[in-house]
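Below you'll find the structure I mean.
Missing here is one protein chain; the remaining ones are kept as they sit in the complex.
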Amino acid sequence: MLASIRRPTFEELNLSTGKRARLYDMMYGHGPGNGTLMLLPIDQGLEHGPIDFFDNPDALDTDWVLRLAVEGNFSGIAYHIGLAEKYHKEYAGRVPLVLKVNGKTNVPPDDNSFSPLTSSVEDAVRLGASAVGYTVYVGSPAQDRDIQQANGVRRACEKYGMPLIVWSYPRGSAVKAKGGQDSLYAVDYAARVACEIGADIVKLNVPHSETAPEASPKPYNTTTMSEIDGLRKVVKSAGRTLVLVSGGSKLSNDDTVHKARIAMEAGCVGLIFGRNMWQRTWDDATAMAGRMHDLMKEFGQ
Amino acid sequence: MLASIRRPTFEELNLSTGKRARLYDMMYGHGPGNGTLMLLPIDQGLEHGPIDFFDNPDALDTDWVLRLAVEGNFSGIAYHIGLAEKYHKEYAGRVPLVLKVNGKTNVPPDDNSFSPLTSSVEDAVRLGASAVGYTVYVGSPAQDRDIQQANGVRRACEKYGMPLIVWSYPRGSAVKAKGGQDSLYAVDYAARVACEIGADIVKLNVPHSETAPEASPKPYNTTTMSEIDGLRKVVKSAGRTLVLVSGGSKLSNDDTVHKARIAMEAGCVGLIFGRNMWQRTWDDATAMAGRMHDLMKEFGQ
Amino acid sequence: MLASIRRPTFEELNLSTGKRARLYDMMYGHGPGNGTLMLLPIDQGLEHGPIDFFDNPDALDTDWVLRLAVEGNFSGIAYHIGLAEKYHKEYAGRVPLVLKVNGKTNVPPDDNSFSPLTSSVEDAVRLGASAVGYTVYVGSPAQDRDIQQANGVRRACEKYGMPLIVWSYPRGSAVKAKGGQDSLYAVDYAARVACEIGADIVKLNVPHSETAPEASPKPYNTTTMSEIDGLRKVVKSAGRTLVLVSGGSKLSNDDTVHKARIAMEAGCVGLIFGRNMWQRTWDDATAMAGRMHDLMKEFGQ
Amino acid sequence: MLASIRRPTFEELNLSTGKRARLYDMMYGHGPGNGTLMLLPIDQGLEHGPIDFFDNPDALDTDWVLRLAVEGNFSGIAYHIGLAEKYHKEYAGRVPLVLKVNGKTNVPPDDNSFSPLTSSVEDAVRLGASAVGYTVYVGSPAQDRDIQQANGVRRACEKYGMPLIVWSYPRGSAVKAKGGQDSLYAVDYAARVACEIGADIVKLNVPHSETAPEASPKPYNTTTMSEIDGLRKVVKSAGRTLVLVSGGSKLSNDDTVHKARIAMEAGCVGLIFGRNMWQRTWDDATAMAGRMHDLMKEFGQ
Partner (left out) sequence: MLASIRRPTFEELNLSTGKRARLYDMMYGHGPGNGTLMLLPIDQGLEHGPIDFFDNPDALDTDWVLRLAVEGNFSGIAYHIGLAEKYHKEYAGRVPLVLKVNGKTNVPPDDNSFSPLTSSVEDAVRLGASAVGYTVYVGSPAQDRDIQQANGVRRACEKYGMPLIVWSYPRGSAVKAKGGQDSLYAVDYAARVACEIGADIVKLNVPHSETAPEASPKPYNTTTMSEIDGLRKVVKSAGRTLVLVSGGSKLSNDDTVHKARIAMEAGCVGLIFGRNMWQRTWDDATAMAGRMHDLMKEFGQ
C-alpha cells in the first residue's frame, strides 16, 4: 500500500542557494553522482570509544579511513572537529566533509541523553565542509536543551547556506517505556521531528516494524508491517527531508547489501554505513563499496 | 449575566504599526476578511508525532494541508520552521504564515512541561510571516524558564512589529492537583497570563465550566456555568488579548460547528482548528471550512 | 523608643539625575504631590490569577482600574508589560507608570520561589515609565538566580536613570522554618536586603511584630513590639531606601485607614494598596482614595 | 620553625599599573599609610541580616559606620552596591571604597553555598573604588559556578586595573566532613585557592591549628601548631597574595588586639575587622581603631 512513496526531487527541497550548492556537490559531484548519497561516518571513536576498532585495528588510523573514502568513491566522510583538523587537509576537495558538530561518550547511562557541541557551523564553513551533522535524542527528558541547541545550529546553517543532516535517534527512559528506540513508533516520530525542526537530511535506523510493542501508543501497538514498508512509512513521515539509513553494527555481506537495497527501494536518498565499511579489511571494504555503487545506479534521480 | 461580553475592536488593541499591518492582513486581507480569524495549525507532527496522521494519511503530506489552507480560504497556517522552509514557498502571499517558534515531543512525562525554541522571530521576519506562535505552559514548575523565554520572544516581536499569538496551556503536576488543565480555574488563569505577558492573541481550550473540581481554589471549586458562559468568562479575563479557540481532537461535524458558534458568540476572534480539519478527507474538510465561513459572516467587526 | 525614626529626605537619597527626575515626578508631580506616594498595583492577575477579581468583576477590565488611578489621583500605577502595552496609551502622562518587570503564577508550590523577568528596563524606558518594580524572594533557595537577576535590573536602572522599586518578600522553606514570612525577623531582613542590593524604594508587608516566633533566630525569638514599632524597626533597617507598605488582602474601611496611618507615622514614604482599592466598588474605592489623600497631607516633606 | 615568613613586598606583587595605583592609595595614602591595611567591612546586613546590629543599633545607620571609618582613619570601607550608592558620595576621597560584588543571605542552609553577584567591577570603576571584594566558597559543591563567576570578576579586574580581594571561605557539606571550615586543612586550602585563581589580597579566618581534626586528610589530621604558626602556614600558602585576617564575631578588647598582633607577626598585611569595630560604641570603637594604628606602626614595609 505504501509502494508509491518516492523521495523528494532536488528541486522540491526549496533549498537556499548556499545549501543547494553544497548539497549538489555531494549528490552530483562525488560518490555515485546521480542524486544518491553514500556517506562514511567515523564518529564512533567519540561515541563508543576505540572499542569499535578492535575488529579492524587499521581503522584506528583515520588516514586509512580517508583512503577508503577516496578509493571507495564515497559522497562524503562524516567526523568530528579533531579528526577533520588533523586528517582532512590532504583529502580536501577529494572527498566532501560532513562536520559532525555534537557528540558525547557512552560511558554514563543514557536515560537523559544529550549530545553537546564539539564544534560549530562556523568551523564547518572554515574547513570547506559540504554539510554539518547534528544528533537529536528524540524523546529524551533533555529535549529542552537539545531542541534549543539544534535551533542554534539550524539558524547558523541557514545563515551560512550549510546543509543540515540530523542524526535522529530516539533515546531515554520514556522511549524505552513506549516500545524502545527501534520501534516503528519511535523511529517514525524521529523522522518527523527532524523534518519539523528543519533538517535537510535525516539519518535513521531501520525500524523494527515487523513487531508491534504492546507498550507503544495506539495504533502503533497493533500496527505491523514488513521491513521495507516500515521504512516507507518513516520516509513519508520525513516529508521533504531526505532519509539516510544507518548501517549500525556489522552485518554479513549479503545482509549489508540487502539493507542498502530496501533502503533505496523505500525511497531513501542513500546510506551512511560506518562499521559495516571500516570494520572490514581493505579488500572487503572496497569490494563492498563497489557493490553499493552498483546498487546506487538503479536509483538515480 | 456575561452576555454583554464583546471582543475588543481592532483599534482598542493599541498595536504598533508593524503588528497592525501584519495582523490586519490576516484579519481583513485573508480568510473571512471581516475581522475574524480562521487559522489552520499543523504543528502536531512535532507535538504528538505522526500518530495524528493515521486517520487521514494524506495530511502527512504538508503540501496537502497547504492546499486545504488555500482552498478552504483560511486566514493563516501555523507550523514550525522545518515545514515553513520546505513547503511555504509556493504558497507565500496566498496564505499567511504563523511561524510556531517553540515546541517539543510528548514522549517524556509532562509534569514539568517546557517548550524550547525551534526558531526565532527573526526567522519569522525573514520568511514574511504574519505572526509567531509561542506555547506557554501556565503553572508548570518550569515557569521560570518559560516566562523568561516568552519575554525574549515578546521583546523581539515588539522590535520587529510581529504579532504574538500565545498557545496558553495549563500544565504540570500542580495544575493536575488543582482541578486539571481544562478546569475553569486553569483556563481562566491561562487567559489572564497571556494578556499579562503581552500576547496579542491567545489560543485557549474551551474550559469545562459545567463542573467545578473540588480541588480548584475557592470560589472556582463551587462555581459552575454553561459552556458558553465559561468561554465568556475567559474572554473577559483575556482583556484586550483576542481569543482563539482550539479545536482539540476530532469531533463530529455538528459538534465542530457547535464549538465554533459558541466560541464566536462568547466573544472570541476566531478558531484554530487543526485535527478537526485535516483529519477529515479533502471533501469533508473543504466542506467544513465552508460551514465555518458561513458562520464567520455573522461576526464581522 | 523608636519614635525618632523619620524617613530620608529626597536629597539624602543621592539619586542620579535621571532617577531624580522620574521619582520627583511621581512624588511631587502626581498623587498627593508632597513627597509621599500612593501607588496602585494591578499585577495580581499574573501573581494570583483572575481569582482576585471575583469580588469586583469590574476590575477585570484594566481600563476601569486606570480610571480609578486617575480619578483617585494616585502617584502611579504598577503593572506588567501586557497591560502596559494594551492599556496605558490613553493614560500616558496622566498617571505615572511603574512597570513591574518580573512575575510568576502561584500555581506551583513556592518552596523555591523565583520570579522570572516578564519585561525589561528598556521596555520601561520605551514606555515612558517613572520606575520599575522587581520582586526579590528573600531567603529562597533560589536566591542565587534571584540576586543575579536583580543585579541585571539594577544595573540597567543605573544606566537609564530609572528608579528601582523592590517588592521584598521573604519566601521559601527556610523562611517558614525560621518563623514565617511575616515575622519581624523575615521582614526586617527583607528590608535590609533591598537596601543592600540597591533598591531606591522597597515594598514591604507590615511585620507581625507583636509575637515572636520561637523558630526565629536570637534575639528575634524573644523580641516583641507594637505593630508601629515593628514598622519603625524595618524602616530603620531599610536605611536610605524609602519604604512602601503593602495593602495585602482586603480589609474593612477603618482597618485600611489604620494601616495607612501607622505606615506613615512609622516613617514610610507611602502606600501600595491594590486589592484594598480595586476590590471595592467605584464609589467605595474613590472614597477610600480620598481618605488616603487626606491622611497624606499630614506627612508632606 | 615558620618564624622566617615575611609578607611579600609591594614590588613582588607584579601588579599592573592600574592595580598598583589603586592599591598604593589604600596601602600608603590612607589608614596607617605604611604598607599595612585596616579595612572596615559592613556587608553583614546582607550576609546575616539586621541581626548583627542589635548590639549597637547606631550601626544600622551606615552613615555612622562611615564616620567611624573616617574618624578611625581606616584604609578603606567594604560594602555592597546599595550602601555604596546611597552613602559613599559624601565620603568619596576621604575613605577608599572596596566594592563587595557578590553576596547572599544566610536564610537557606549552606551545604551548597554560592554567592551571586550583586554588582560588577564596572560599577566599582564608576564609583571610583580602590578594590573589589569577591567571596569564594572553597570546597562547596557549587564550586563549578563559583570559580567560573570568580574568573569573570578577575578578568574584569585585570581589564580595568582593579585590585581583587577574595573573601576565601571554606564551606559546604564536604568541608564539614573533612574537619570543618576553621580547620588548618580548610583554611590552608582556601589560602592557596585564592592565590591560584588570581586574588591580589585574600581575607581569611584564623585557622584553629591547635587541634587536628581526625577527619582532615593526612597529614593535617595529625598536624598541630600554635595559633601564630597556623597563620604563618596559611600566609605561606597564599604566596604573593597578601593576607587579611577576619575579625569574626565580637571579642573582648584584649582578645581583639591579640588577634591583630599575631596576624601582623605572622606576615599578614592587615586586618578586616567589622563586628569587632561597629558593634562597639562610638568611643570604644574609635579607641580600638587607635590601638590598631599603634600596633600597625610596628609593621610598616
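By letter and in written order, the chains are A, B, C and D; residue numbering begins at 1 in each of them.
FYI, a contact is a pair of C-beta atoms (placed from the backbone, for glycine too) under 8 Å apart; a residue touches a chain by one contact, two chains touch by 3 or more.
Quick caveat, the model's predicted, so the values are computed rather than measured.
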{"item": "Among shown chains, those touching the left-out chain", "value": "A, D"}
{"item": "Selected residue (touches chain absent from view) among D:9, D:34 or D:151", "value": "D:151"}
{"item": "Among D:20, D:48 or D:236, the residue in touch with the chain that has been omitted", "value": "D:236"}
{"item": "Absent-chain contact - pick from D:21, D:127 or D:174", "value": "D:174"}
{"item": "Contact with the hidden chain (one of D:66, D:101 or D:199)", "value": "D:199"}
{"item": "Absent chain, residues of chain A that touch it", "value": "43, 45-46, 49-51, 53-54, 57, 60-62, 79-83, 85-87, 89, 103-105, 107-109, 114, 116-120, 123, 145"}
{"item": "Residues from chain D at the interface with the omitted partner, ascending", "value": "13-14, 138-141, 143-148, 150-151, 154-155, 158, 170, 172-175, 178, 185, 188-189, 191-199, 217, 219-220, 233, 236-237, 239-241"}
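One rule holds for everything that comes next: only the chains that are shown with their structure count from here on.
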{"item": "Path length in steps (a step moves to a chain that is touched) from chain B to chain D", "value": "2"}
{"item": "Size of the rotation, in steps of 5 degrees, that lays the CA trace of chain A over chain C", "value": "145"}
{"item": "Copies chain A and chain B touch via same or different residues, half shared test", "value": "different"}
{"item": "Mean-CA-position distance for chain D and chain A (Å)", "value": "57"}
{"item": "Length of the line joining the C-alpha centres of chain B and chain C, rounded to whole Å", "value": "35"}
{"item": "Set of chain C residues in contact with two or more other chains", "value": "145"}
{"item": "Chain contact topology (line, ring, star, complete or other)", "value": "line"}
{"item": "Pairwise chain contacts, counting only pairs that touch as defined", "value": "A-B, B-C, C-D"}
